[in-house]
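Rather than the whole complex, this shows some of its chains in their spots.
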């Protein structure tokens, strides 16, 4: 395992310490060492929080900042944060207008958030939740409630955060975030497994010359293992999974997010994007905004996720809002 | 013996701690077969923390269970924090205020734990999780209580039920947690959570038997 580490058991604390020092213009520490909050809080607005296991850099703490999340709860590697961390994140974010907790559909996170919501209630703090489930490959369409949340969470945070920044009520923020994720579909292809630093070897296998279609962000098995394909075929396969599911159709405008899984060179993500864009164009689907880079990773896994969000005027406005976080910085609408 | 004293709880708790610590690697191995191999580590973290903080303190059973539950809930996270945290908090709540704990109190404690767990997690018996260990153990205690069994007998029956519950997970297909993604491939090995739950119930029972001599 060729990694930059001290004691693997301390990796989360050390990473957090480095992250907070390096990005002190955007984030700051809180009393709970597993909660990171934004330096810029906005004024009298609904709080927006998230949280999840570590190892997905820049998610989750990388999306804390101006006009996105106000705080994030941090878990161990691939393991949910505690209920108390979610609760403390909510307390940091609360300005008396309630808190929207926007997170991904994993059983640990579900349990801890559930408990945090209960604890908050007892303390007179309202937390409402949106649970991202954009990963098409993780369950059939008629069991959408079972699907995992993956890179599409970024659109959920972006839209929810923007709505809050615009002064939306808790229900409006929740609705915007829910709408964003409901309009969003993702799929991942894994090319290599990942290795948990404390384990020291991959705990699953992807043979050289093969790829795993529909892989999850923690290496959850996908729907098919097949021969490694060229970028054009991968793009076809990914869009074939995503497009019919919503469905996305001719005349639609979409936001596209291609995220590397950690160890794939960004150059290759652009090669993939080039193919995806061509396929969308052929189908009459217009790309309104594209994001290509390592936005939501799985440690040192190679591969990529493709995420599409179908846009309407409201989602466009929310997406266009300027944002300043470690993982996503945007000056606001500049496209013609 | 029909009951034991709440104030004698410390050795019971410490017994559970050693049960987990001794089986850390074993739990990791089992989880490695169809999960991600960290179950031993996850459990060990919480129980070691409890040991560090309370080894030198005096506490009774309900206090100990509450502190352990709080540590799991507030400092461990993942799935195990809320799951076992909920279990021990529920047991603590039921034991709270009682000087003597009878077989039917024990049943109440574990039954309440099971109920709160059911509310938290989706899993039921047959889903290849720790519910497959806990549920028959609770049923065994209920039966023993109804039959008026003494503490010793009730605990032996609970242990047996827990063990066969644990073993029943071997032939199941996982429906929850990481292993559920494997479908058919998850058959043929024990569920890690079912094993850790059995270790905890066994240690709990052995601890009480030790206390009542």
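Order of writing sets the chain letters: A and B. Residues in each chain are counted from 1.
Simple rule for what comes next: contacts are C-beta pairs under 8 Å (C-beta built on N, C-alpha and C of every residue); 3 or more make two chains touch, one makes a residue touch a chain.
A quick note: this is a predicted structure, and the numbers were derived from the prediction, not measured.
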{"item": "Whole-complex copy numbers (one chain of each kind is displayed here)", "value": "A x2, B x2"}
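By our rule, only the chains that are shown with their structure count from here on.
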{"item": "Chain A residues touching chain B - in the complex, by the definition given at the top", "value": "34, 53, 75-76, 78-85, 107-108, 111-112, 114-115, 196, 198-199, 203, 216, 218-221"}
{"item": "Chain B to chain A touching residues, read off their complex", "value": "32, 36-38, 41-42, 73-79, 81-83, 85-86, 120-122, 176-178, 181-182"}
